[in-house]
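Of the protein chains in this complex, one is absent; all others appear in place.
For chain A:
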Amino acid sequence: MTIQFKKETFRDDFTFSNSPEAIRRFPFPFDKDQYMYAVNIEQHMPGPEKSPYEFPIDIDEHYVAEMEDRALVLKQDPLRCQSLPHMITAEWDLVELLMESMAKNYPEHFQLTRDGDRWHWVNQPLGIDQRFTFGDTATLPCPPMEYITRQCQGDFNLLDQRHDNLWMDAGIVTTQADWSLDFDIGMNFMEWHAPVPIAHDLGVFDRALKFLLNLQQGRPVRRLNWTMTINPRLDTSPENYHKWGIDRTTVTPENVGNKVHLRVELQALWRLPRSNAIVFSIRAYLIKMEELVTIPKWARRFHRVLRDLPPELADYKGLTRYRETTVDWLSKYDDGAPTSPGFFPD
């Protein structure tokens, strides 16, 4: 299975789009016609063929373009990638997890050869051929977490576990929905979730933390989260709010289909073997409204979810300014027919 990598941008002229195959495999996050917070965590087991859950790490047609966008972000703002000194063992754990998974599931694009500590990594789409000594940072062109995450779609955070809490002590974050690693680094699980409304009262974070503290090696878990983004911009960071915040005022009934995007995060968590740390990966998928409505079930359902969303959730997700315009546009694709259960297209 060879992936045709697209040439496209996530800034300036925004040439990003999804192929029909990419639309069909989009991780649509609603299994019902309404949405509320839940601890929607499930085992990160292999899912249906060609779905984004088929393999632990999903590589798709946007891979090369996303890696180019990440390099641009890091060039302008090196603080998007940070790691506290005690996380170096976890960094190497992450190198192993990502290289093993990518080489095993996409052998036509990535190859890994291991001879004890001497490793040989080949990344064909990005033209990389690297020999290095596992565990010896000096043998890589940059620190291990940065090295491998410049070659893997999705943001990655490494959470240290101590004092019955999780601490965000390392990460690379360039495709985020308005949060900042530079601000959150060193915070614990309760601290970095503090701004989320409603969920605290539901006890969601207490339960999620207890669950994650017991996350086992070999049993990764995943969940979906979602928001919306105007223009297919991956880097919607607080640092760059001045560049993208104003986009929210540019939505008109005429441009909803092309400008408004559903943004879904496939979040996965793995227990790492050597460090006992947890990897928290956040992989963002974007889909335009005009792409979304090509799946009739998703058009009906998303119209209903967005229309009936509690106002405090809409505010927190930053949708308030363009929600009504978008709901009006989507209503043309909702004939009121019942929708089938589950996430997948009919």
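Following the convention adopted for this analysis, a residue touches a chain if its C-beta (ideal position, glycine included) is under 8 Å from a C-beta of that chain, and two chains touch if they have at least 3 such contacts; residues count from 1.
Everything below uses one rule, namely that contacts and distances are computed from a predicted model.
The UniProt record for the undisplayed chain lists the protein name "Oxidoreductase", from the options "STAS domain-containing protein", "Oxidoreductase", "Sodium:proton antiporter" or "Ribulose bisphosphate carboxylase small subunit".
Across the entire complex, the residue among A:91, A:160, A:235 or A:265 in touch with the chain not shown is A:160. Touching the missing chain, out of A:104, A:210, A:243 or A:332, is residue A:210. Set against the missing chain, the residues A:225, A:276, A:294 or A:331 yield one that touches it, A:276.
Although one chain is not displayed, chain A still touches it through residues 43, 84, 86-87, 89, 160-163, 210, 213-214, 216-219, 273-276.
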